[in-house]
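Only a single protein chain was left out; the remaining protein chains are all shown in position.
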Amino acid sequence: MMVLILAVVLIPLLGATINGLFCWFTKRKAHLIAVPAIAIPAICSLVLLGKVLHGEHFDQVLYWWIPLGDLRVPIGFLLDELSAVMITTVSFVATWIHVYSIGYMDHETPRGYAKYFCYLNLFVFFMLTLCLANNFLLMFVGWEGVGLCSYLLIGYWYEKASAANAGMKAFIVNRIGDFGFMVGLFLIYKHLGTLLFSQAFAQAEHLSVGMATLITLLLFTGATGKSAQIPLYVWLPDAMEGPTPVSSLIHAATMVTAGVYMVARTHAFFNMAPLSMEVVASIGVATALMAATMALVNNDLKRILAYSTVSQLGYMFVGVGVGVYAAGIFHLFTHAFFKGLMFLTAGSVMHALHGELNLQKMGGLIRKMPITGWTFVVGALAIAGIPPLAGFWSKDEILAGAFMGGHKVIWAVGTFTAFLTAFYMFRLIFLTFFGEPRERHLYEHAHESPPVMTIPLIVLAVGSALAGLLALAPHGGIAGFLNRTLGEAHGAVHHEGSVVYVLMAVSVAMGVAGVALAYFMYMRRVPDTVALAANFRPIYTLLYNKYYVDEIYFALIVNPVVGGSRHVLWKFVDVVIIDGAVNGTGRLCRLVGSGLRYLQTGYIPDYAWMILVGAVVIYWIGRLF
Amino acid sequence: MVINPWNLVFLFFALLVLLSAVGVVAIRHPVYSALSLLANLCITAVLYLVLMGAPFIAMIQVIVYAGAIMVFFLFVIMLMNLRKGEYEERMVPWRLLLGVSAAAVFAFQVFILAGEWRGFLPPGAHGFGAKDLSHLIFTRYILAFELVSVLIFVAALGAVALAKKKL
Partner (left out) sequence: MGVGLFQYTVLSVLVFLLGALGLMIRKNVIVMFLCLELMLNGVNILFMALARCRGSVEGQVIVLFVMAVAAAEAAIGMAIITTFYRNRGGVGVDRADLMKW
């Protein structure tokens, strides 16, 4: 078992190392290293999942990394139901994204190609470390590592200023969240004296409620950064500057799910702090609604998908926030399939249209690229919550959990968001793939992508369609499986038959209503969208400008920091104080030197004399003091 | 009070050592100065041999120091063949004064320090010979010994590099 776990973690690192150090050698063949380096761990993690299914667990320290008195931090791995599901999802989806990248990154320079695969493997390595760590610090290593790799990959085309800036934005925003996470770790260590999961969770009940609330809120701050929740979600839409498979990787498998995983992993703390749970659920649902509304009017193919990720992550936080951790992780699992799929199809569209992303210039593409189009439809149906596709099952479990837990408002908002989700997704589909082509020459040049790109699409489409059926597996389905680790849902969901079916019916109705509305608005043009936008101009403008959040952040945070840096730190502190001190030191030295240099007679006997006098003086100094 | 004959021997040679040392400093002509140093080294060697029981060191002092090194010095001095005007010596009185006073203070403090030492040196020629030295050199000081050999080698190379007009 240990060999398998080490294989899962280390093989991607090995792949990254080979492609990183020998990019001058691997060049165009980089994928021959990179794809097996992630496919083998995928197979290994499937085997591990099988073992965990039979009740085997693994929690072992391999090596004491920081043995410092009381602070003892190991490199150690923990494999239970939660991490098994995570690594399987991550490595499986990542494998197909790697395969897809072979076709997508075809036009890159040979070195850039190797560099790309190096980063991709490294990304997966850090995510798997994060999922398998058995202590907070190793988890933090993975946590920071995925932050680093996202920075590298978002800024992959760093010659483009917007890409470089987006990379920096992602890095800095993540750093704000990481600060909270780190302070949380310090508090855990201070109050529990250990960073090992097993020991920390066993002692969780010794924490006072106030301290547990503080710790969990700080941890959740980290999660908002990494998983793009209010108020730190702003980096994710900009992250679209990276290559599309990277977006897919960030959204589906590696990066943004880390926050949800972390909250589920530390559920022992969250269970202690009801207030934190409320905060998590509220922020989750607010993010879900806000991101969904922003997606309604956007015209950028990838950005709509990005907002939909933010929105879906909001759902996951609702799930973990209302105490149905398993449902949150289940949604993470299904989301990995359909969001990975949708980003890859978006990449396929971009590939066909030479980087065009504006929905208003597309249309009718399904006739040119049927595989891409239909797989996208599968993904969209899944996210819209149409049974029996994946999204229906997981989203329904979250909403049911919220309703049963007494969070009626959260349930209502969540259900409304489900309607919005179905609407904007099918708006996207109808504008892109159906109707008449609006830009003739783009349409003429469109073509279906090569098999190396379409096969991953098909695989993931099948996954999106079928993954949800795991909810029907024996012994309580995937939720029952996860609950072996996560404990019976906090504020447990008792399935009161009829209510559950009513809830299901409501959410399905919402999904269907969203699809139908999109159909009428964008295929039949009733009511007319242009007129609608004109009538609700203030709202439309507000949504179109993303609630001006970026502008507000700029006005409140970035500009004061830049201005303060320029006028106070640079013009005053740097120029006057620091430069003054440095130049003053120099001037002082020159002054002293111009006096002292007369000691330097350049006459050796004088030096001999000084040595002797020095010996005498040192002797008397030693004697007197 | 019986005068220990060894004390007279020590006194005699010590005075000779000091005298020759003064000669090194005071004699103006470099050749004579060097000869005075030669005498100084030889007398010290006698001191080692007769009073301190160190025949091997005395031998080395005469052969290597007085023999080889000093001859080398004399050779260089004579090679330069300085004439009377070229010694470039113009004694500056205040320099002499400063030098003597610094030396006097230094000597004073060392004498104070050494006045408390009550060590006694058994006079006579019996002591340690080449066997004892070589035993120590080739066991405990082997590293230092090898390093010194490297040092001498490098010094030889350096001397060639420095003195040669054109490399």
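Chains: A and B, in written order; residue numbering restarts at 1 for each.
Assume contacts are C-beta pairs under 8 Å (C-beta built on N, C-alpha and C of every residue); 3 or more make two chains touch, one makes a residue touch a chain.
Predicted model only: the values in this text are computed from it and were never measured.
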item	value
Hidden-chain contact residue, picked from the options A:Phe186, A:Tyr501 or A:Tyr603	A:Tyr603
Sites on chain A contacted by the missing partner chain, in the whole complex	597-598, 600-605, 608-609, 612
Touching residues (missing chain, whole complex) on chain B	4, 6-7, 10, 14, 17-18, 21-22, 24-25, 30, 33-34, 37, 40-41, 44, 47-48, 51-54, 56-57, 60-61, 64-65, 68-69, 72-73, 76-77, 79-80, 82, 86-92, 95-96, 98-100, 102-103, 106-107, 110-111, 114-115, 117-123, 127-128, 132-133, 136-137, 141, 144-145, 148, 151-152, 154-156, 158-160, 162-163, 165
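Criterion: only the chains that are shown with their structure count from here on.
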item	value
Length of the line joining the C-alpha centres of chain A and chain B, rounded to whole Å	79
Residues on chain B engaged by chain A in the complex (per definition of touch)	95, 98-99, 102-103, 105-106, 109
Residue ranges of chain A in contact with chain B within the complex	605, 609, 612-613, 615-616, 619-620
